[in-house]
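Missing here is one protein chain; the remaining ones are kept as they sit in the complex.
Moving on to chain A:
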Amino acid sequence: MMRFLLLFSRQGKLRLQKWFTPVTEREKKKVIRDMMLMVLTRPPKMCNFLQWRDLKIVYKRYASLFFCAGLEDQDNELLMLEILHRYVELLDKYFGNVCELDIIFNFEKAYFILDEFLMGGEVLETSRAAVGGCLEEADTLQETMEEYMSRPAY
């Protein structure tokens, strides 16, 4: 299973963090720091895998954002690249030509998308359309209730 997924910018700003196993706040900070240190200092055109402690780190850069996941020994690194790519596709479909700013300003949406795609460190839904459909429907639920209650959203 995937242990964690981090999104951070080239400048070392965290954009999204998802932990699939219980980790203390302190440990999280340490992992985030280590990941940024390792990934951001990698020269370009290297392979996308690193070993860190007992985890396989798979990372990939999309524009200014790094997607970085920690995998257990049994997991398939090459497939993880596909999973990351799928997530980017989903973001792209949802936001329409997604960029880092979309994820900064709508970070909660990025989490909602992730939660419809991955759960407990495993892929939840392998169909692009299904994930998109669920999100749309859930969003309308939010909007209609919103209007119904006529109260300010966040």
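Keep this in mind: a residue touches a chain if its C-beta (ideal position, glycine included) is under 8 Å from a C-beta of that chain, and two chains touch if they have at least 3 such contacts; residues count from 1.
One rule holds in what follows: contacts and distances are computed from a predicted model.
Only one of "Coiled-coil-helix-coiled-coil-helix domain containing 1", "AP-1 complex subunit gamma", "28S ribosomal protein S14, mitochondrial" or "ER membrane protein complex subunit 2" fits the UniProt record of the hidden chain, and that name is "AP-1 complex subunit gamma". If you put the missing chain back, the residues of chain A touching it would be 13-17, 20, 22-25, 29, 43, 45-51, 74, 76-79, 81-83, 86, 104-105, 107-108, 111-112, 115, 119-120, 122-130, 134, 137-138, 141-142, 145-146, 149-154.
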